[in-house]
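The complex appears here minus one protein chain, its other protein chains still in place.
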Amino acid sequence: MTATLAISGWGVLSAAGTGAQEFAGTLAGAAPSRAADVTAMFEEPLPQDRAHALVGFDVRAHLGRKGTSFFDRSTALALVACGQALADTDLEVGEANTGRVGIALGTTTGSLKASSDYSRETLVNEKSYLVNPILFPNTVMNCASGQAAIWYKLKGVNATIAGGPLAALSALRYARNAISRGYADALLVGAVEEFSPHTAWLTEQLYPEAAGRVPTGEGAAVFVVEAADADRAGRRQPDAEVLALEVGEFAPPGEMPDPASGLAAVIRRALAAADVNAAAVELIVTGESGVPELDAVERDAIAATVPGAPRLLPVKHFTGEARAASGALQIAAVLAHHRADPARDGAVSVVTACSPDGSVGAAVLRGWSRGDGTGQSR
Amino acid sequence: MSENAMQTRVEEIREIIADVLEVEPEEVSETGLFSEEHDVDSLRAIEILARIEKVYKIDIPQEELPKMVCLKAVCEIVAEYAGWV
Partner (left out) sequence: MSRRVVITGLGPVSSIGTGVAAFETALRAGRSGISPISSFDASGFPHRNAGEVTDFDPKGLLHTLDVDAWGRTSLFAAAAARLAVQDSGIDPDVLSGSRAGSSMGTTSGESQVIEAITGQWVRQGWQQSAGAPAAQYPASRLAVAVNRELGLTGEAITLSTACSASNYALGYAYDQILTGAADYMVAGGADSVARWAHAGFFRLGALTKERCSPFDAGRSGILHGEGGAALFLETLESAQARGANIYAELLGYGLNCDAGHMVAPDPVSIAACMRLAHRNAGIYASDVDYICAHGTGTPANDAVEYRAVRDVFGHRTPPISSIKSMLGHAMGAASGFGAIASALAIHSGFLPPTINFTAADPEMTDIDPVPNVARQTRVDVVQNNGFAFGGNNAITILGRAT
């Protein structure tokens, strides 16, 4: 009854690269690159001079000026990633299926900068109400998905999921339900997080004691998702199948119910649902960020459930702590891992996530390379 | 207000409008209708009004919005509420 999802194309924007090829290349490299100098990005002070931010990102370079001037950064990042995903898939999206194609995007709280700056205006302006009407939609969390629907003409199910580190897994679950229940045929699914003084300061202050934290990051990743058993006549092998998506709600680290044993149960459930033996897992992309108590949740759960020594990839060491985008960047890392390497075709990977609130999740994916081995799209 | 001062104001307003409509100032003509030439929507129309109110520290009732169809009309309404005579 519940469909297995197939990913037929994807787009990514992160400090580790823009677009599938570049991102895959960075992750294949030996060491994460140093975070970028962000001191010139904003007028406001920043807690650190370096971050995994897209310093030169300009939405106009991707989408033009018309219609983009008033986008918040989250919306801009999301729209560019959606465009990449649509260009990367072999699914035709057009007039014929516009009502059957939708979007499910994950976020932490939309554009924090847009909301906070709007609030600031009401405090510092001579008159509280002298705010800019055109920026008001940016303060609403579904701005990115609404604008994506307008930009790419997607009239189907349109959802925004506020899930923080779990947002991408939740968005995939939402999409899987929409497709399984017949509400949609395909969705753009992903998550986005922007870098701003606002996110930088709050991310910094969440775990001030953790000296080994990865720098703050930002980015977006979007996947074109369809039912794996949909008619694929004349189309290529999908990039991946999402075999299982499981989530659970426990307590923050150190409290009960223990999130590590909760995540272990979630991973076991996911492997069972995927009908995959734990020993077959080749790669685990974790959400570890150098915060010891959170990292321990994932490490302990993995040690308890996946025997042997699968390769562990803590992708935030490449992308930074990109909050809601992180889960999507983790999945993108799995896809990148397969993109140009036919030797890994059919391999099984697991993605794990844990939030400071004790929300945990795991996905099981099986991936394939692009047929010609170059990793190029069609 | 002198002819020159008024023309300066017109250029200021032209820039405000151009910015909201995402076009170059020279693309905003005196009498070209925003709705026809620039595909203006209600949100952008209110944004134009809001920016003008803020810049010139005046209050323009929203009832005037339907009249603000082109640069010339906007300038006339602003002149009226700002007392530029």
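Letters A and B mark the chains as written, and numbering starts fresh at 1 in each.
The definition used in the following text is that a contact is a pair of C-beta atoms (placed from the backbone, for glycine too) under 8 Å apart; a residue touches a chain by one contact, two chains touch by 3 or more.
Note that this is a predicted model, so its numbers are computed, not measured.
Considering the full assembly, A:N158 is the residue among A:T89, A:N158 or A:T305 that touches the omitted chain. Of the candidate positions A:S69, A:T122 or A:N277, contact with the unshown chain belongs to A:T122. Set against the missing chain, the residues A:A87, A:L202 or A:A230 yield one that touches it, A:L202. For the chain left out of this panel, the touching residue among A:A28, A:I150 or A:A279 is A:I150. For the chain left out of this panel, the touching residue among A:L27, A:M41, A:V59 or A:M141 is A:M141.
Only one of A:A76, A:V247, A:A264 or A:V334 touches the chain withheld from this view, namely A:V247.
Along chain B, the points of touch with the absent chain fall at residues 41-43, 46, 50, 62, 65. The missing chain lies against chain A, touching residues 1-2, 44-45, 47, 98-99, 102, 107-110, 112, 115-116, 118-124, 127-133, 136-137, 139-143, 145-147, 149-150, 153-164, 166-167, 170, 173-174, 177, 180-181, 183, 197, 201-202, 205-206, 208, 247-251, 257, 262, 355-359.
Here is the rule we go by: only the chains that are shown with their structure count from here on.
Rounded to whole angstrom units, the spacing between the C-alpha centres of chain A and chain B is 42. Listed in rising order, the residues of chain B touching chain A in the complex are 19-20, 22, 43-44, 46-47, 50-51, 53-54, 57. On the chain A side of its complex with chain B, the touching residues are 65-69, 126, 130-134, 137.
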